[in-house]
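Only a single protein chain was left out; the remaining protein chains are all shown in position.
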Amino acid sequence: MGGLDDLYQEIILDHYRNQRNTGRLDDATVAVDQNNPLCGDEIHLELHIDDGRLTEVAHSGEGCSISQSSASMMSEALAGKTEDEALDLVEHFRLVMHGEQDADEDRLGDAIALEGVAKYPVRIKCALLSWMAAKDAILTHRSGDQTGG
Amino acid sequence: MGGLDDLYQEIILDHYRNQRNTGRLDDATVAVDQNNPLCGDEIHLELHIDDGRLTEVAHSGEGCSISQSSASMMSEALAGKTEDEALDLVEHFRLVMHGEQDADEDRLGDAIALEGVAKYPVRIKCALLSWMAAKDAILTHRSGDQTGG
Amino acid sequence: MSTAAPLDVAVVKRDFPVLGRSVHGRPLVYLDSAATSQKPASVLDAMDAYYRETNANVHRGVYEMAADATERFEAGRTAVARLVGAPREGTIFTKNATEAINLVAWAWGARNLSSGDEIVVTQMEHHSNIVPWQLVAEMTGARVRFAPVTPDGELDMDGLRALIGSATRMVAVVHVSNVLGTINPVPEVARMAREVGALCLADGSQSVPHMPVDFDELDVDFLAFTGHKMLGPTGIGVLVGRPAILDEMEPFLGGGEMISDVREDGSTWNDLPWKFEAGTPPIAEAVGLGAAVEYLEGFGMDAVRAHEREMARTLLDGLAEVPGLVVHGPTDPDRRGAAVSFSLPDVHPHDLAQHLDQDGVAVRAGHHCAKPLMRVLKVPATSRASAYLYNDARDVEVLVAALGRARSYFAT
Partner (left out) sequence: MSTAAPLDVAVVKRDFPVLGRSVHGRPLVYLDSAATSQKPASVLDAMDAYYRETNANVHRGVYEMAADATERFEAGRTAVARLVGAPREGTIFTKNATEAINLVAWAWGARNLSSGDEIVVTQMEHHSNIVPWQLVAEMTGARVRFAPVTPDGELDMDGLRALIGSATRMVAVVHVSNVLGTINPVPEVARMAREVGALCLADGSQSVPHMPVDFDELDVDFLAFTGHKMLGPTGIGVLVGRPAILDEMEPFLGGGEMISDVREDGSTWNDLPWKFEAGTPPIAEAVGLGAAVEYLEGFGMDAVRAHEREMARTLLDGLAEVPGLVVHGPTDPDRRGAAVSFSLPDVHPHDLAQHLDQDGVAVRAGHHCAKPLMRVLKVPATSRASAYLYNDARDVEVLVAALGRARSYFAT
């Protein structure tokens, strides 16, 4: 994206062109759809949650380089985390996007490359879409647990 | 009315305080009601038309000094005129109010005093109310003639 | 609470370019703020800067100018919400207070009312809080009932209580009357409505500009007001609603901005507040209204109210000097705003307004869009002088002197 640091641009483009963890899971624990009504970006997100841990993350959808690369980075960052760790990380990413927290590269992984998006208010929603979907999926799963048991 | 010629002011106030031809007719040929929705001025006008001539004109209603004095002046100016003469005179008065014709004192009588109202766009409707009611009454009468015969 | 510094009106006046003009050779004395307020230069400059610097359509643009425009527009919403202590998502921009009330009448009323239901309004409502309900009542079979006004121009609370019952679905009441100046006890009315399960709407067109108004304290479900009476531009009004209720409502106007998805077989709606903002919103107007709110906040609404209480007193005292003059509405400045209606025997309000205009004084004459109230007062029309933060005692002196001249002109 024009105006972003070159190194970061490369990481973003790499995730955009070669998205990690796309497709659907054979045995998803929870699946959610989210879209950004104003720009039309869409994501379908599936999680396999095993004993409170996100063992698998898969996403599909369409959208711009920011929303697509962000989904790819999110899938890498959250896979293997516990539900609570994942929710914490989503919140950290959200605060980074809103310029309210400094980015922690250790926790974010490649998603650190999206740090500069905070400067572009209209693109923040693109970057956040998949992360908010992840939060939604975890909370849906939890409420399902509750109602189910 | 502040800003009008003194002599004219006196004539207007005289017609306002001592209105001519008020009330109702025993044998009205036609009667109409008109009001100015924006300021609330109201007029009830009755004509006795005999052989195409306005033999009697009577008005009642409420409103400001301009609408009330104008009704009084109108009743004097139109009484005795033929329908066509009356319509012509109404049109002349209308054009004077809109600044499109010079006032003809011989035809207007005391209504010449309202000439200066043309300078006050919002008051023109007040001055015209009774005259438009007269036109309406004559046309109503005519269409009644037509449908009746 | 009122520790706010008193207004320095001489300074305030200088902020309002139009107040420097003259009329018929006399300095303008503007006493018609209840019809529309004048605008400080800061409001005009904010709108002008918006157009000259960054005008673009909002919400959908990726480029910098569009992002900047969106930010300025939404900052206007934030300011308005802050002023009345409302949630941002419950703060909806309309074109004026009238549309705000129609929004509720149509989006809530037309879909929820039916034969036998009753809408209670008062005899001192502005037409904008009567006609929408009459239109919706006529379409749904509901009925509009009018709570009475006491002879001294207050809301008859016993009469109102007697009208509110199990058939009542909505109680719509003006917060401050634009004719009488009366401040109505809205929280009490809202409580009466809630007790029977009805909703309550307050028309804040004459209160929000002039005193501290807090949406939660009012305790109503809806609050309507209008930009042009609160130092803002024409072309913008506000509906504040409880988000929980707005969420349940279907949209009113359909079109761009208010959708989530549009398909040939049906559509879904955007989040609040945008669900109720169809089409390109009043962008520059929201920017201007935001600047107006900031201007008012610079003094504090407590200070504005304190000043207007004094102006009400000064007006009432001044008018009392005019022989025969009758004031309509409360005479206690604590119970009223600074819009004062009066009748002068032998002088029709239109004649009076024109006479005063010759002396540079702008007052309003007519029914003030409150014809039912005119019938209660048994007058065809009244004259009304209404003050705002830029008026002072000197303005009242000029008014009173001009009234004396008009009186002697017509009385001779």
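The chains carry the letters A, B and C, assigned in the order they are written, with residues numbered from 1 in each.
The working rule: a residue touches a chain if its C-beta (ideal position, glycine included) is under 8 Å from a C-beta of that chain, and two chains touch if they have at least 3 such contacts.
In this text, all values refer to a predicted model and were calculated from it rather than measured experimentally.
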item: Shown chains touched by the chain that is not drawn here; value: A, B, C
item: Identified contact with the non-displayed chain, of C:279, C:298, C:324 or C:404; value: C:279
item: Contact with the hidden chain (one of C:70, C:128 or C:382); value: C:128
item: Selected from C:169, C:242, C:364 or C:407 as touching the chain missing from the view; value: C:364
item: Positions on chain C where the hidden chain makes contact; value: 17-18, 21, 23-24, 28, 30, 32, 35-36, 38-39, 44, 47-48, 51-57, 60-66, 94-99, 101-102, 105-106, 110-111, 123, 126-135, 138-139, 144, 146, 226, 228, 233-237, 250-251, 253-259, 261-264, 266-267, 278-285, 350, 353-354, 356-357, 361-366, 369, 371-372, 375
item: Interface with the undisplayed chain - residues on chain B; value: 35, 37-39, 120-123
item: Chain A, residues in touch with the chain not shown (by the definition above); value: 1-3, 13, 38-42, 62-66, 120, 123, 126
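The working rule: only the chains that are shown with their structure count from here on.
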item: Distance from chain B to chain A - Cα centre to Cα centre, in angstrom; value: 79
